[in-house]
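Each remark here refers to the structure printed beneath this line.
Here the complex is missing one protein chain, while the rest keep their positions.
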Amino acid sequence: MASVTLPVAARAAAPITPSGAIAKRLLSLVVVHGILLAGAIFMLLPFVWMLITSIKPPAEIFTAQISLWPKQFYGVENYSFALSQAPLLRFALNGVILCAGILVVQLLVAIPCAYALAKLRFPGRNLLFVLVLLGLCIPVQVPAMPLYIALAELGLLNTYFAMMVPFFLSVFAIFLFRQFFRSFPDDIIHAARLDGMSEFEIVWRIVTPSAWPAIAAFSVFSAVAHWNDLYWPLIVISDAKLAPPPLGMMFFADAETGSNYGALTAAATVLTAPLVIAFLIARRRFIDGITMTGVK
Amino acid sequence: MATVDLTSIAKSFGPTKVLGGVDLSIADGEFLTLVGPSGCGKSTLIRIIAGLEAQDSGGVAIGGASVDHLRAHERRVAMVFQSYALYPHMTVGANIGLPLTMSRMTLRQRLPLLRLLSRQRREILRGIEADVGAVAAQLQLEHLLDRRPAQLSGGQRQRVALGRAMVRSPDVFLMDEPLSNLDAKLRVHMRTELAELHKRLGATFIYVTHDQIEAMTMSDRVAMMDAGDVLQLGTPSELYERPASIKVAQFIGSPAINLLPATLAGSGRIELFGRPLSLAVNGTAGASITLGIRAEALSLAQGEPGQGGRAWFSARLRRKENLGSEYILHFDLAGRDAPGVTTRATAATAATVNETAEVALTFDETACHVFDVGGERLEPRNGGAVSSVVPLRA
């Protein structure tokens, strides 16, 4: 029996196939990768161009002659200029402080509340849950103005606290963790109670560790959201020393650097790098995180 | 005519050999069961017949013509999956009707929106509906046609899966462990239903299972597989009464066959626990062999053991299992290098034994199976054991 072996086909394996079908298969492979690669170029173009421009001298940038690779390496000058013109590292540090501060409070507030909603009976539980669901529908841009007025009255504008406060409560975290805690076996909680653990210990030492995937997922979600948020910092921060990355980038772009694209792209690189590098390192976590927070 | 002929089908997944050159010919209208432990390659084999998996070498022919170049749906086979694989978003009627929709309508008539332009569509739909109705009537599914699979019980889903297979009247039905997701009672019922269905349709059935009872009760022939090879092919009673190897003997029959270590004395006579039997096989003296005795061939000796020249050995009761109609007795072979044995007994007999004293177990030597060291069957020598024992029983 003349037979041609194929690599194990993905699914719906084609049985032993004459050469015409192989050509067809090859063609479809070319089409598929063609589409994917075209899309990938679209996705990567800004990143590639950012990196290239950030090491080009002005003379090569301001020319109609587009070249992919710089003739003269000008990276040192661009990056040092960008770093000297604006406290880029400070912006990044602000981003870290902002994200960490928000995340810690979010977890401290949301986990006990989610546990109570999932496992404890107390008066007003259903009402609270309805409010949580309602909160899910309200974007921060809506209560922004009263919060701004209150912070201004209290003299708290231009503080880290002002930047963080609207996000301390994440109704989304409560919702997500509640779904997760609900599937935690009651028997284990009962056993822990019989062993003499307080509810406080049960939450932090028994239930929370079991919800690690959900917590990691939410952390990724929260960090990405607040590292990249512009709207609220733009409102409450005017002091460049406190600016998180997006606001810092905006200040930098507005300043006299205006059209110094070499320095601008160098700054963009510095401010984009931390999260992108974090993503490349913890790729699975990011993707699982989005999947879980997205469709759970 | 829908015979199915497999010629030296081989298949490996990476370095793992799954099928090692299987040859099998299945007659038109036959009910053939592939049985074996999990991982023996039976599912892969049926998927190769279906066209879902490509064999590395060898060929599949259906109705005498090679189907190797045909895609799954062109092979005129239908398959019932273990999970049933019902389309969860379609009604029962649409599930059963899907194969007809695919074969009777052109792509244009199936596409959303575009299909509204087709004038014949309505007529085709009516035809499909009639055929689906006919199949549903056979399976008593008429009242469920508008439900979705999630609203059905396990047995009903099973019947929908059957209906989807039946609706295009295929030449060959392939069934991959179709009953293993049902509870025990329903499984017994569906066994009967499937066997009757086979008789009514007269199509070729190829049935995969790891349950030897399903294999024994439904099939015309059984192919026992292990590690990618067919160990034995035959009718259920052939497999039970003349197992070709220890593996077959162990797999077929419940409770499992008793295996006792024995040796060959001079002239091929078998010696069990030092006592010679009248049974003889060809072989060198001193060779170890294994004696297989089915539970029903083993019984409590009445009166003096060894009376009338019957073979016997002593054992001590470990446990009685009450099955209602009979008892299964488990014995330890005191002080012997052998696992325990089981016998069947009536309630009255079972009442006569207890754990305190040893009893004598006697057996019918004509019903013994002899296997060599490699596990292959050895035939008893004619004129020896067989003829000398039969008169004694009379």
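General observations
Chains here go by letter, A and B, matching the order in which they are written, and residues are numbered from 1 within each.
FYI, a contact is a pair of C-beta atoms (placed from the backbone, for glycine too) under 8 Å apart; a residue touches a chain by one contact, two chains touch by 3 or more.
By definition in this document, contacts and distances are computed from a predicted model.
Here one chain is missing from view; checked against "Carbohydrate ABC transporter membrane protein 1, CUT1 family", "2-oxoglutarate oxidoreductase, gamma subunit", "SRPBCC family protein" or "YwgA family protein", UniProt names that protein "Carbohydrate ABC transporter membrane protein 1, CUT1 family". The chain that is not drawn here is touched, among residues B:17, B:121 or B:148, by B:148. From the options A:53, A:94 or A:222, the residue with contact to the chain not on display is A:53.
Residues of subunit A in contact with the chain left out of this view: 10-12, 32-33, 35-36, 39-40, 42-47, 49-50, 53, 61-64, 66, 108-110, 112-113, 115-117, 120-125, 128, 131-133, 135-139, 141-150, 152, 165-166, 168-169, 171, 174-175, 199-200, 203, 224, 227-228, 230-231, 234-235, 245-247, 249-250, 253, 261, 264-265, 267-269, 271-272, 275-276, 278-280, 283, 286-287, 290-291, 294-295.
Interface residues of subunit B with the unshown chain, by the touch rule above, are 50-52, 71-74, 77-79, 81, 83, 85-90, 98-99, 102-103, 107, 110-112, 148-150, 164.
Heads up, the rule we're going with is that only the chains that are shown with their structure count from here on.
Subunit A and subunit B have CA centres that are 55 Å apart.
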